[in-house]
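Only a portion of the chains appears, each positioned as in the full assembly.
Note that the chains take the letters A and B in the order they are written out, and that residue 1 is the start of every chain.
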Amino acid sequence: MKLTLTQEQSMLADSVTRFMTGKNATGEEESIWREVAELGWLGAGVGESAGGFGGGREMAIVMESVGGNELAEALAPVFVALAILEKSDPEAALISRIISGDVVACGLLPEMAADDSLQLEDEMTSVSGQFHALANVHRARHLVLALPEATLLLSVSDANVHLRSYRGMDGKTKSDLKLDHVALSEASVLSKGPDAVAALNRARVTHAAAITAECSGLAAALFQYTLDYVQQRRQFGQPIGGFQALQHRLVDMFVAVEEVQSLALAAARAATIEDAPESALSRAIAGASDRALHVAKEAIQLHGAVGMTEDLPLGAGLRRLKVLQLVPGGAETQKRRLLQSFN
Amino acid sequence: MDAGWSPEDRAFRKEVRDFTQEKLPAAIRDKVMSGRPLERQDYMRWQDILAQKGWIAGFWPKCHGGQDWTASQSYIFQEETTYAGAPWLLPFGVNYVGPVIYTYGTEEQKARHLPGIVSNEVFWCQGYSEPNAGSDLARLSTRAHRDGDSYIVTGSKIWTSMAHWADWIFALVRTDSDAKPQAGISFLLIDLNSPGITIQPIQSIEGAHHLNQVFFDNVRVPVDNRIGEENAGWTYAKFLLGHERVLSAEIGKAKRMLERLRSLAEERNLARDPRYLENLARLETDVLALEWTTLRMLDTVMGGTAPGVEASMLKLRGSTVVQEIAEYTVDVLGHEALAFDPLFLEETINDPSSELSRNMGVVSEFLFQRAPTIWGGSNEIQRNIISKHALGLG
């Protein structure tokens, strides 16, 4: 078994944490996005043959830290884009331009689209679809779509690509996207048939590993705040962590955090194999989200009044986890998908 | 179902319903229904309407400006107005300090302070909690020492709802530091215009500013503004907490929120979605149980028995049920709930005409409703109270 981190992976985790510590990066800023790219973190999403240094586990390490430090920059869609591109053509020049931060590309999955709106039309010569609340698309030059029939690379500057951006519940910029009969050239179809299915599988695994890792980092941080608080906050002559009723609730939070980490590990490990069952990925996302949300709510409750204020990052954590639950492709989407699978 | 209301109660319910329907301004109702935060003038406008009708302090004795309402009338008034979308009737004057004043105050204090509450002219706030005394009120450390006919008050109060809008604050202060924690506390009425007071806002996680920290730096308060005996403030404080909890089960609000939930779900074609229906059934069952528990308690009160731990039970369940409805309403909105940043709630947009933020109230309320399980004696404290007083456990 090889579930513990390798030496290289531990070094990556340390370096990411070092960068985050003390940095207030909870607001989206162009300069921070540049810095992240310059540090090479995006290379954690692809293997060496594609110019990176990573894989599922390395990406998860970065995403866990993103969550734990409430970094506002949305890396997940870029990791999904990289995963699709690597699967389609590991030598594509675009990959290295994305890793270096020259260009932003976001990956999209069919389950992120509004109901039944995503359609390949006219014998695969154009595509239409609507997406809501996408992260980081406002910065993107390219969209990479993994469909079961074809893998597509679109330019955001296409006249038939319509974007409307706004601030979201988690303070990050969100965008609604409309593809209105966007014409597909030969160059924009990266793969078809079984290769497209393989790219879609890879994209789903990456998406699941990224979301669960973010939940994991967030849940662990919110739990740690709470554990520290109950040891220091005194009421009725003792630290409130001395009260057994609170201890048992903290234990249930601790167990929930451990289980989020387990589900995140399962998803990250799935990124290393080809045949991860889709339903297991959906369960990992749904389970990680449910547990992390429980931790966030308990964190606020056990802090008492101060937990309701913006002086602590608890409310921000709750809002962020609510987004991961409700965003198309997130936990609610996965739960609906599980109701449609019959084995 | 029928709770056996008397003909008088039925008639009163109709009167309240008709009055609210006629008099509640549509703009205020819309804000409340959608969950958007209210401004000072919204509260005051509705309370002025109630004051004119004599309904601000209906449960007070007539001699102090009330209507001698029975417990069932108070309940009906609260349920009907809340269900119809009226703002929360601010309790600081009417429910909290008012009864303390007419029960324990001097004739001068009654004459000076009660009319301003009944007429809605004076805005009160509550100075109980301190940074190091949350659930454990007896540990408070704001001090008052005598200087002639005055106390000099120094310290600070926190989580003071709406202090930035208020005229007066009632506060617990320590007048004897050598006494045991619960002794040595006095109950003062303090004019917020007194020199030495500063009010600092606290931003809440839903983006609103309703909480404050109030600092007292050698604030001079006339001894005449003390309620009852020096060092006996704990008695009045406990009396007040009893009043606070009776009112905490919010049946009207829960029903109003369920109705909004149903209509939002229908707009989104979820009316036959089995996941939605299962959640709705659960929440509706919770509200049914809460309502009949409240009615049973009301029946006991009407029978002459003072409510005991039942009030804690209603606080516990009421806050939890409303919290769950608020969260599930956001879940039903789905991605539409994401198009709004609560941290910009007050600064930018409080404007329902923006399409993207038309659900802002629902989001803001989801976050705000994390508070009721904390405030007014957290639900953990309520469990301790029930364990001790209803179950006879330690």
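FYI, contacts are C-beta pairs under 8 Å (C-beta built on N, C-alpha and C of every residue); 3 or more make two chains touch, one makes a residue touch a chain.
Nothing here was measured: the structure is a model prediction, and the numbers come from that model.
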Provide a label formula giving the number of copies of each chain type in the whole complex.
-> A x2, B x2
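As a working rule, only the chains that are shown with their structure count from here on.
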What is the distance, in whole Å, between the centres of chain A and chain B, each centre taken as the mean of its C-alpha atoms?
-> 40
Once bound in the complex, which stretches of chain B touch chain A?
-> 129, 132, 134-136, 139, 158-159, 202-206, 211, 275, 330-331, 333-344, 356, 363, 366-367, 370-371, 373-375, 378-380, 383
Would you tell me which residues of chain A are touching chain B in their complex?
-> 132-133, 166-171, 174, 234-236, 245-246, 297, 300-301, 304-305, 307-311, 314-316, 318-319, 322-323, 325-328, 332, 335-336, 339
